[in-house]
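Only one protein chain is missing; all other protein chains are in place.
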Amino acid sequence: MAKILLEMKNITKTFPGVKALDNVNLQVEEGEIHALVGENGAGKSTLMNVLSGIYPYGTYEGDIIYDGQVCKFSNIKDSEKLGIVIIHQELALVPEMTIGENMYLGNECGHRFAIDWNKTYSEADKYLKMVGLTESSKVQVKTIGTGKQQLVEIAKALAKKARLLILDEPTSSLNEEDSRALLDLMLSFKKQGMTMIIITHKLNEVSYVADKITVIRDGTTIETIDNHGKEPVSEERIIKGMVGREMTNRFPKREGVKIGDIEMEVSHWTVHHPLYPERKVVDDVSIYVRKGEVVGIYGLMGAGRTELAMSIFGQSYGTNFSGELKLNGKHVKLKKSEADAIKHKIAYVTEDRKGNGLVLSQSIKVNTSLANLNAISSKTVIDGDKEYAVAEEYRNKLRIKTPSVEQLVGNLSGGNQQKVLLAKWMFAEPDVLLLDEPTRGIDVGAKYEIYCIINDLAAAGKCVVLISSELPEVLGMSDRIYIMNEARIVGEMKAEEATQENIMQVILRSGRGA
Amino acid sequence: MNNGKTRASLLGVAALYLLYICYELYQSRDDPNTTMTPAVRIIFIALFVIAGIGLLIYAVREWRRSRTDDDQPAAQDDKNSLK
Partner (left out) sequence: MDKKAILAALKKNAMLVVTVLVYLFFLILTQGGIFSPSSFTELINQNAYVYILGAGMLMCMLTGGNIDLSCGAFVCLLGAFGGVFMIVQGMGTGVSILLLLLIGVLYGVILGYLVAYVHIPPWIATLAGYLAFRGWGTAILSANSKTGSLAPFPVDFQRLFYGRVFPTDKGVFNWPCFLFGLLAACLIIFVVFTTRKNRLAKGYEADSVKTSALKSGLGSAAIILVMTKLAMDGGIPTTLLWVAGVVLIYSFITSKTTIGRHFYVVGGNMEAARLSGVNTRRIMFLAYLNMAILTAIATFTVIARSQSAYADVGKNFEMDAISACVVGGVSASGGAGTVLGMVIGATLIGIINLGMSLISLDANYQRVVKGFVLLAAVVFDIMSKKRAK
C-alpha cells in the first residue's frame, strides 16, 4: 500500500450564507496524479485554497495531514515551506519582467539588499530546462506565448522545491498541442516521484493522466474513482459522478424539428482585414440558414468564422466588404451599424462574454435590457418596473442562479454570465442568432442547459448559427454543418452524413500548401 | 478596456496638478503677504514633488499595463483547440 502523502479530513468551510465545503475527504498517495473534478462552484478551488493556506488555519474545520503531520498553515508561505505549491488558473506573471525575475519574485537569491542576479538567472535556467523550455531566463515574459508562460509558472513552482504540485485548470488557455505537452510533462514528473493534484474540466485529460479521480459536487466528496485499470475511465463515467444523473445524451434531443424557408442568405461575402487591407479574412463565402434550423460552422483557429459573423452583424469587424445579404428573400444593404443589424432582427452573441459581451460592472437587469432599451421605455424614459420584470422573466426562463437580478454580472459564474448574455440577445427578439462559441469555459451541467436553450430557440422558428471549435458539440447540435478553413467555406454536410473523421478530412484536403 | 488608459491619463493630470501646486508655492516665495515660513514652504514643496512624481510614475505604469492588456486577447486565441 503506497504511502499517503496528503490527507484532508472532514474539511468544512463556510462563507456567510453558504457552506462551500461540507465534510470533504481527500487522500492523495505519494507519487500519484490525482484529479479533482466537479462542476463550477462545486468547491474544488475552495478546497485547494484551504490546503495551500490561502484560507488559513482557523477559518475552516477539519484537519490537513501532510506527511503524517497535522498542519496549521497561516498563509501560503507556510504551505510552500513544506513543498505544497499551487499554480492558479490565472497566470501570475508580470509581463514586463524577465522570466528569471518572475520566477524568483519574493524569493530572490542573495541578501536582502543585494540580489545576486547571476545566481538567480542560472538557477532559473536550470528549472526552465526541467520543464522543457529552451528560452533563456533573461527573456521578458510578454514575448513568449501563453503555452510557454504556463510552463514558466511550473518552473517557478519547481524552484520553490515543490513536493506536492497543485495545478488549477492548467490547460484552460492552451491550445491542443501545448496542452498535450503539459500533460506529458506531468507524467514525466510523476516518474521522478512528484505528487500532483490537477483540477480540470477537460475530462479527456483526466482519463489521460490521472491515477485517481475524486469527484466533488455541491461541496461534498461524491466518490473516488480508480484509474489504474486496463482501460482508462470513460468520460461518461466521470460525468455521471459529477452531475449525479446518467447523461447518456450530452446533447438534448431536438423535439419537433420543423425547418422552414431560408431566412438569411449570404452570397459571395468577402471581407478584408481592418489593419492589412490586402488580406482577406472572409473569402467569397456563401451560406444560408433556414427558419427553425441549427447550422453549425466548424473550423480551426483563424478560419474566419468569427470574422464572418461579425462582418454580417452590421460590419462590426473588417473593411472593404463585398457580397450580398438577403433576409427573408429580400436584398438588404445593412449600414455600418450594429443597431441597424439589430433592427433587422440579427443578433451576434460574442465568444468573449467578459471582454465585449457583458458590462461586468452593471447588474443582470441592466445587461439584459441593453440591446433593446426601447422595449422597456417610452420616449427615452426607462420604465424601471418593466425592466425589472423582463430581467426576472429571463432569469426564470434560463434558470440563472442568482439571488437577485440586481446582482452585478461580474460576480456570476461563467455559465450564468453566458446565460445573461443569451438573455440579452433573446430579449432583442431576433430572427437570426449568430452564436460564437456559446459554451466556452462552462462546466458540463451549464453546457447542457445552454444546449436546451438553443433547441428551444430553434423550435420557436429562429435561425441559429452555431460557431464552435468543439467537434462533438457541432456534431451533436447541428442540423447542417459548414466547414470553414482559411477564410473559405470548404465543405457543407448534413448532420446525418457528418462524422469527426470526414470533417477533419475535408479540412486537411482543403489546406493551402499545408 | 480603454478605461485603463483614460484612468491613467486622469491620474497623470492629477500628478501634474500637484507639481503645478509646487510651482505656485515656489513662485510665492517672495510674496510679503504670505504667512508661510520658508522652512514650511520647502517641506510642502518637497512633499508634493514626491507625491506628484510618484503619482506620475504610477500613472505611466498603469498606462503601459493597460496597453499590454490590450495585447493579451491575441494570446488567448490559442484557446481554440481542435476538441
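Read from first to last, the chains carry the letters A and B; within each, the first residue is number 1.
Convention: a contact is a pair of C-beta atoms (placed from the backbone, for glycine too) under 8 Å apart; a residue touches a chain by one contact, two chains touch by 3 or more.
Everything quoted here is computed from the prediction, not taken from an experiment.
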- Touching residue (missing chain; options A:Met242, A:Val282, A:Leu327 or A:Ile342): A:Ile342
- Sole touch to the unshown chain from A:Ile115, A:Leu370, A:Ala459 or A:Val490: residue A:Leu370
- Note on the structure: subunit A residues touching the chain left out here are 313, 316, 337-339, 341-342, 348, 350, 355-362, 366, 370-371, 373-374, 377, 380-382, 384-385, 388, 424, 428
- For subunit B, residues in touch with the removed chain: 1-4, 6-7, 9-11, 13-14, 17-18, 21, 24-25, 28, 31, 33-36, 41, 44, 48, 51, 55, 58
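By our rule, only the chains that are shown with their structure count from here on.
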- Query: Using mean CA coordinates as chain centres, what's the subunit A-subunit B distance in Å?
  - Reply: 36
